[in-house]
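Below: the structure, in structure tokens.
Every protein chain of the complex appears in place save one, which is left out.
Each chain carries a letter (A, B, C, D and E) given by its place in the written order, and its residues are counted from 1.
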Amino acid sequence: MALVKLIEYKDASPQVRAVYDDIMKTRGVDWINNFWKVLANDPAELARIWNNVKQVMAPGALDPLVKEMVYVAVSATNACEYCTYSHTAGARKKGMTDAMFMELMAVVGLANETNRIANGLRPEVDPQFK
Amino acid sequence: MALVKLIEYKDASPQVRAVYDDIMKTRGVDWINNFWKVLANDPAELARIWNNVKQVMAPGALDPLVKEMVYVAVSATNACEYCTYSHTAGARKKGMTDAMFMELMAVVGLANETNRIANGLRPEVDPQFK
Amino acid sequence: MALVKLIEYKDASPQVRAVYDDIMKTRGVDWINNFWKVLANDPAELARIWNNVKQVMAPGALDPLVKEMVYVAVSATNACEYCTYSHTAGARKKGMTDAMFMELMAVVGLANETNRIANGLRPEVDPQFK
Amino acid sequence: MALVKLIEYKDASPQVRAVYDDIMKTRGVDWINNFWKVLANDPAELARIWNNVKQVMAPGALDPLVKEMVYVAVSATNACEYCTYSHTAGARKKGMTDAMFMELMAVVGLANETNRIANGLRPEVDPQFK
Amino acid sequence: MALVKLIEYKDASPQVRAVYDDIMKTRGVDWINNFWKVLANDPAELARIWNNVKQVMAPGALDPLVKEMVYVAVSATNACEYCTYSHTAGARKKGMTDAMFMELMAVVGLANETNRIANGLRPEVDPQFK
Partner (left out) sequence: MALVKLIEYKDASPQVRAVYDDIMKTRGVDWINNFWKVLANDPAELARIWNNVKQVMAPGALDPLVKEMVYVAVSATNACEYCTYSHTAGARKKGMTDAMFMELMAVVGLANETNRIANGLRPEVDPQFK
């Protein structure tokens, strides 16, 4: 159970509804997921996060599917259950296949492994990398 | 200073040299970075990690540049200094521009932000994501 | 399900009951939460942790509500589900409103974001900060 | 050494200078720290992060010193060296004494300890906390 | 619910079955746990991880029970629920008692505490340790 109440569309203020409407329109869906419903307890915070997501996840130097897979990679590294489910769904919608997902998790696993081996054995950063 | 000695090519056993040679050949470089030199204190471990890197980072369902950028994303999330330097260098060699790197870090930052907001407010995973 | 059994008050040794009694008296409650019941499998460890909590969370240079909110901030950062629920309850009992909680999570989110951007782009620490 | 170049004020575009000016004015300082100089490689990202910092760290339901100490707590938990130095300096400027800093770190330490004990022994969340 | 399907023995390809058979034989059990069933969506990845586990967790300079307890220590630190349950079960099978488990968690807790105090107060590494 969430630690704050879920703000449903029908109970939302016009300010919150405007963000909900923009989320649904931007994503082409007809429902709002729970992450936004808890954020809506602070309408300014809801707007802040949504505007960040729209700006950062828009097509740019990287394509949106790559960005969504990076999001999944970070979420799995951080043990965020909600984010892993929601961004895996998002990545699949953008075209991630099971084969891509399995391979993504292999890279995430390996990076987490060698990160800790480096943090434990403490080799100095080679001057060539600087 | 590393917590174990660095095994230089000239001092390495034939078993270690074989891995070093394969690293240099596979990557098209003529030097070995410090990560491998500390691993070489245990030749079987050196071979294990290298074989994993070769298998996981090879082209597959994801392209090698995407994989390298995911590696950077995980390394920054985990505060691994060595890995951030070495894999950023690796990603640049594969074609990552400054614009792509900046955008990658924006996604990494945002994912780390919303991961913690979700872990703090604890919305339940929507059934649509399961 | 917990990985060790829960030690209920009625089944507890006098040594464990003495800690349970002190917890209930100090906090003004009439029940013991599960964290202490699992710790009670090692009575010396139960006493150690409780004594640390009493010492560290007591009023001092920082007020108890601020300390409890810092606890929530760390727990959300670490993805500790149990701790997020229990310390959010604790902070609310000490006066944290929903508005304060939402704002706390905004700070936690932002700090997690900029932490990773700094860990990824690796600016040197300015001499002015040292 | 940073992984991207530092954008100095004298070399900055008008768009970047406008953000730098706002940072210096808002904070009452006459220099820009390295975090912003690396972000300035992507002017839109520089503006995004600065606007977030201004909005989230402004006085609200929590006072700015508490927010800055929460930032330090998260940065220490995440092993972000740059952020720990910069936000400790920020908190001191807002009034954090050595006694408050030591006590803050005691809370951060304890929270990190009990987070892992809970994550290891896995007590169920008590219904009273939900 | 897992994010990819579980590959049951009866539905598995000969390549996957060969790994499943080796897992059951090596561990002296007659069932396959879910971790392997999700990995089996990518048979090469299943084989890779299993071969790593077999190599790394085999008796060597450290005894298998110590290794399994280190695995539990890392899993609790990382908030990995699945891994904490599965490796605690593994450690118990190898001889870990409740007293050992409680003591292990005390060490894990303390290390997590002092790690963050050091990361926050930032003492320099003493030359004697280098």
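Here, contacts are C-beta pairs under 8 Å (C-beta built on N, C-alpha and C of every residue); 3 or more make two chains touch, one makes a residue touch a chain.
Bear in mind the structure is a predicted one, so any value in this text is a computation, not a measurement.
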Which displayed chains the unshown chain touches: A, B, C, D, E
Residue, one of B:Asp22, B:Glu45, B:Asp98 or B:Asp126, that touches the chain absent here: B:Glu45
Among D:Val4, D:Val66, D:Ala79 or D:Leu121, the residue in touch with the chain that has been omitted: D:Ala79
Footprint left on subunit E by the chain that the document does not show: 1-4, 6, 31, 33-35, 37-39, 49, 52-53, 56-57, 60-62, 66-67, 69-71, 73-75, 77-78, 80-83, 85-89, 97, 99-100, 102-104, 106-108, 110-126, 128-130
Interface with the undisplayed chain - residues on subunit D: 79, 84-85, 88, 98-99, 101-103, 106, 109
Where the unshown chain meets subunit B, residue by residue: 3-4, 41-42, 45, 48-49, 78-80
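By our rule, only the chains that are shown with their structure count from here on.
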More contacts between chains, A-E or A-B: A-B
Distance from subunit D to subunit C - Cα centre to Cα centre, in angstrom: 21
Per-residue multi-chain contacts in subunit E, two or more chains: 48, 79, 84-85, 106, 109
Category of the chain touch graph - line, ring, star, complete, other: complete
